[in-house]
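Pasting a structure here, questions to come.
In this view, the complex is presented without one of its protein chains, the others remaining in place.
Should a chain be cited, it is by its letter among A and B, assigned in written order, with residues numbered from 1 in that chain.
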Amino acid sequence: MKGKMSKKLAILMVMVFVFSIIAGCGTKTTDKSDQKAAADKIPVGINVELSGDVASYGSNCANGAELAIEEINKAGGVLGKQLEPLKRDCQSKADEAMNLSAALVGEKIVAQIGPLTTGNVAGSTPVMMSKKVPLIAPAATAVNVTVDEKTGKVNDYIFRVCYLDSDQANRMAEFAKNDLKVKTVAIFGSTSDEYAKGLAKYFKESFEKNGGTIVAEEGYVNGDKDFKAALTKIKGKNPEFIYVPGYYTEVSVLIKQARDLGITTPIGGGDGWDSPDMIKVAGAAALNNTYFTNHYSVEDPDPTIQAFVKAYTAKYNKAPDSFAALGYDAAKLLAQAIKDAGAADPVKIKDALAKIKDFQGITGKMSINEQHNPVKKIVIIEYKDGKLVSR
Amino acid sequence: MQEMKKSWGKFIIEVLVLTGLFMLVQYAVSNELLNSYYQINLSSLCINIMLAVSLNLINGFTGQLSLGHAGFMAVGAYASVVMTNMMGQPFIVGIIAACLAAALAGFIIGVPTLRLKGDYLAIATLGFGEIIRVVLQNIDYVGGPAGIVGITQLTTWPWLFGATVLTVLVIVNLINSSYGRAIISVREDEIASELMGINITRYKVLAFVIGAMFAGLAGAMYAHYFYIIKPGTFNFMKSFDILVIVVLGGLGSTTGAIIAAALITVLTAALQKWAAIRMILYSLALILIMIYRPLGLMGNKELTTKMFGKIWGEKK
Partner (left out) sequence: MLEFLQQIVNGLSLGAIYALLALGYTMVYGIIMLINFAHGDIMMVGAYVGFFSVTMFGTNVLVALLVAMFACALLGVLIEKVAYKPLRHSSRIAALITAIGVSLFLEYIMIYIFTPNQRVFPAETFPLYNYHLAGLVISNKDLFVFGSAIILMIILQYIIKMTKTGKAMRAVSIDQEAAVLMGISVDRTISITFAIGSALAAAAGVLIGIYYNTINPLMGIIPGIKAFVAAVLGGIGIIPGAMVGGFLLGMLETLVSGYGSSLYRDAVAYGVLILILLIKPSGLFGKNTGDKV
């Protein structure tokens, strides 16, 4: 009796599987017919991290991009056509990013926005290159995103709207040396991603070149919650400034623990710090005397920025972070390029993207250079009693 | 004599089916009938089959619970990429390096740990798998945590097909040999096998090394298909994913492992559009299957042509 039961249930399970597979295939075909029916739409892929390690960056960036597309469509679309966002979740995995890019290209997207991290963009890159569809990386800051490291050739179809890691690390090193007037620095950054390791490396090079000394170098791994051991060690070396490249999830806890241990020196970092959670976790008092390089400031009085902040807050019920702003800029930049190209054709859009000059985005006025990087200003932001002050 | 003829006939049919399958996909790929999305999923399928079948040798046939399979995959992936991308050797050298490196890692880890039993072995292999990942993360030569980006795509359909068939054939033949019977006897009763004069440590290590070697081969295929490898890809969750396939198919059933690998790959692809609830459905399916079918889909039986015959017979 029991044996028969489980056999029946097994068959049932198999049927559920088969059904779900058929359902999966089913929706795919309907999607395609939808597309044919709506030839007046321009499909845009949004391939970002909605789950996994960096899920919050991906979802905020997708929010920004979707807001931009909504605004563009409300204003009549591009070339008389509406943009259609196809949002997918690459689960913070490079192989999944590649898989989804292939699926999206199959759905005839004209360009892809995302993924956010350098590693996941690297997963998508070969597909976009071989299928000749442009990719706009909103926040991937490593040099080799747009340039092939081995050959030194520019990846034709890969663009980005954020500045590079070397730029922001140099800016912070100069700021520490010239504005804060410090001579000894400890570096304590994440070692589990290229972003933070890159920042640490470039900062060190730049700071030492300007005559400063690095007195301690420590590292942590993403996901860590206890930094007291290494902080205690750093405290013993008495640095005048601590550079903490990493993401806010760890940095906020780290700064709090540093202040708890009685470390009062200024602390600096990069754009990974940008999040309302910084103040919530570390508290306004702990964040006094900390500085980071960023893409823009939510509290910038510029009317376009304030309009964006207002629209975003109204739609998503929270303030936009840098990822949201970069996602917004990526979508707007793409719309501009489609307009310049005069056709919803991936190859022509690529050519138009390469020629963008003085595009006014939320994250500053930018021009795309021959390496497909935007040329723009880097903001330094100071936390002052829980407020963000641009320096 | 009769038996001989029969097995020859079976052999020829097998060869024909395999060649047919190969040619069919090759034709579809070269004539672009199969778009890149399906090609990517097909490649994941082959890689999953290799991983599942090789882990099944360790967990299913030898009965040694290993939770570090992703570690061997990582060793293979990195070894092959160092050979091809960094030293400019041809792909075949990379593949051989991957197999040797992973087998060596399997030997180094297997000799001390296989004395442990059950859960202790499980946690020790999990620990070793994680140590491999942490060590790779700290070697700057292979890119540290960021891994290696921009690997030349060398894994083509013939390579992939060849590697998958090789994995399955070697392991199936091993199981059916006298070595295989010794390995299975270790699973069934270690003490009795030892009394019968079987050197249990030797057979455990043998199975472990061969399993690790094919995981390394799968790693090489993976690295040269997906362009990028990083240590984080090969964490213990990856080992769990492989284990799930093996147990789902049925411990000790090679065909079960293959079917389960196909099922998981297709299921993952089919659920792609429902990113938010995909993992919820997946985990529920896992729990339900285990409750109602704790021995996996196939138990420890193999799917054979005979079984099809039976189903036909019943229908008549």
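Here is the rule we go by: a residue touches a chain if its C-beta (ideal position, glycine included) is under 8 Å from a C-beta of that chain, and two chains touch if they have at least 3 such contacts.
As the structure is a computational prediction, the values presented were derived from the model and not from experiment.
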item	value
Displayed chains contacting the withheld chain	A, B
Option touching the unshown chain, where B:18, B:96 or B:290 are the choices	B:290
Listed residues A:130, A:178, A:213 or A:232, member touching the removed chain	A:232
Candidates B:9, B:90, B:112 or B:158 - the one touching the absent chain	B:112
Identified contact with the non-displayed chain, of A:157, A:175, A:195 or A:220	A:220
Among B:25, B:247 or B:263, residue touching the chain not depicted	B:247
For chain B, the residues touching the chain missing from this view	59, 65, 112-113, 115-120, 122-124, 126-128, 130-131, 134-135, 137-138, 190-191, 236-237, 240, 243-244, 247-248, 251, 276-277, 279-280, 282-284, 286-287, 290-291, 294-295
Residue numbers in chain A that touch the chain omitted from display	50-52, 55-56, 59, 191, 218-221, 223-226, 228-230, 232-233, 236, 249, 252-253, 256, 260-262, 277, 280-281, 283
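Everything that follows uses one rule, which is that only the chains that are shown with their structure count from here on.
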item	value
Distance between the centres, which are taken as Cα means, of chain B and chain A, whole angstrom	35
Touching residues on chain B, where the partner in the complex is chain A	35-37, 39-41, 44, 137, 143-147, 149-150, 153, 222, 226-228, 230, 232-233, 263, 266-267, 269-273, 275-276, 279, 281, 285, 288-289, 292-293, 297
In the complex with chain B, residue positions of chain A that touch it	6, 9-10, 13-14, 16-17, 20-21, 23-25, 27, 50-51, 88-89, 91, 93-95, 98-100, 102-103, 105-106, 118-119, 122-123, 125-127, 130-131, 142, 144, 148-150, 191-194, 197
